[in-house]
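One chain of protein is taken out of this complex; the other chains stay put.
Presenting chain A:
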Amino acid sequence: MGPVPAGVLQLLALMAALALAYRPLGDHMAKVYSSDKHWRVEKWIYKGIGANPDTEMRWTAYLRGVLAFSVVGVLFLYLLQRLQGVLPGSLGFAAIDPDQAFNTAVSFVTNTNWQSYYGEQAMGHVVQTAGLAVQNFVSAAVGIAVAVALVRGFARSRTGELGNFWADLVRGVVRILVPVAFVAAIVLVACGAIQNFSGIHEVGQFVNGHSMGGSQQWNGGAVASQEAIKELGTNGGGYFNANSAHPFENPTPLSNLFEIFLILVIPFALTRTFGLMVGSVRQGYAILATMATIWLGFTALMMWTEFAHHGPAFDIAGGAYEGKEVRFGIGGSSIFATATTLTSTGAVNSFHSSFTGLGGGITMLGMMLGEIAPGGTGSGLYGMLIMAIIAVFIAGLMVGRTPEYLGKKIGTREIKLAACYILVTPALVLVFTAFAMALPTPANSMTNSGAHGFSEILYAYTSASNNNGSAFAGLNADTQWFNTTLGLCMLLGRFVPMVFVLALAGSLAEQKPVPATAGTLRTEKPLFTGLLVGAILIITGLTYFPALALGPLAEGLAS
């Protein structure tokens, strides 16, 4: 069998696995967020927090919870890094510099996991395990909580109440993320991912067979446990600099396919949770179909361009193998690259900067769509529901009738909030990219020149503002300018949209339901899926086309 059919078969196997997990996981999550029972361990945690998990919150209170928890998260993680030099269990590693510590703290709390540091030389066991990995769990749970609050906004009527943030947060961690991550971590260890708390490991080197003189040093670490939640929570921050290309994080072809599965499983299954909670699983399927269409289209395009390997260096080499591992091949690398950029993950098993010009463009476009196909844990669902509101609005304009979605009127207030939501990220990406290009020093960080150099900077702001975290990693981002501005992009790109989502949820929950009539747009039908895909591609295309034309398109068309 050639590599192309093998790649297609891997994609089919992945789809089969996702399909198998879809109903049980989606049903489970719907139960988790609808149940009125508390587990004993959860009761202990609520007692510790001093919160009553049965208190209903209006959107403002829910938002205050999200923000307070996140502010504390940033401060805690910042301090942990600044104090690393005196923390026990940190391999004697020094403290992280202030600008980098700020960038990293924001990065992990916002579910971005942009890394301007090299994991293996900078972060000791305590920061990795009790700092970074903890945010992998809780930032994912916050994302799901906000999505669930929006879904409740659709499902409830004549109330402003959206649930309890602390209960949603704790349940997401305790009942969904920890159990799945636990099983996944053991699977990864069985494949060969490391899991220990050893110090720096010095072993001999084989080199010339007889002379055992050489030695190599590598880090031990709780890698598998972090890798599992890194993918499952669509976080993406690698234990090592090479991320999921590092054999200790992603040792075999099977672990590779499994990690892609982990990235996609919650975002896809949340559409079922959504369907169940609004009382029509078919509405969930329509959203699922939209996500799956875009995901499959992007993956097919990526495989095509990477197998075709246009580009001077790849033409000479006979394949686009630069930055890719033999065990994954072109197929396994392409599937991973689209999954990681169409979600908010940003983990990489191959280096996007060395993809073909068009392949690099596909990874960027995936993020620019707003990471909604299927998107990050929670953030993918709420991002897609915002696009659904926009699509319903466009359809409403065409037939001249007040748009409605899931029995709720999309009035002036709702459409304003949705419009604000979709403006935040493009504004951040384009304004900051323009500033970085106009100023004299940021361009010094580029590794490549010309169109690809511009792409490095466009990619960085796209990745940070969309909370992805992957990079055209030739860019030296550990400068005060990039640490600071990318940190700001991550913060604003995460929390400003959340404000609009929760405000929208509150406004929807207060409405009384509109009965469906013959004139209601049937949002569970394929026609709507088509409209939604079109709306997403056109809105993003128009926003980013000029920037993409200067970068990846120019590079792709030239080769």
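The definition used in the following text is that contacts are C-beta pairs under 8 Å (C-beta built on N, C-alpha and C of every residue); 3 or more make two chains touch, one makes a residue touch a chain; residues count from 1.
Keep this in mind: contacts and distances are computed from a predicted model.
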For the chain that's not shown, choose its UniProt protein name out of "Peptide/nickel transport system permease protein", "Alpha-D-ribose 1-methylphosphonate 5-phosphate C-P lyase", "Succinate dehydrogenase hydrophobic membrane anchor subunit" or "Potassium-transporting ATPase KdpC subunit".
-> "Potassium-transporting ATPase KdpC subunit"
Among A:Asn256, A:Thr363, A:Ser379 or A:Thr433, which residue is in contact with the omitted chain in the full complex?
-> A:Asn256
Which of A:Gly65, A:Gly153, A:Gly237 or A:Gly469 sits in contact with the chain that's absent?
-> A:Gly65
Quick one: which of A:Val174, A:Ala418 or A:Ala436 touches the chain that's been left out?
-> A:Val174
Determine which one of A:Tyr33, A:Trp59, A:Tyr78 or A:Trp166 touches the chain that has been left out.
-> A:Trp166
Quick one: say which of A:Pro247, A:Gly297, A:Gly396 or A:Gly530 touches the chain that got left out.
-> A:Pro247
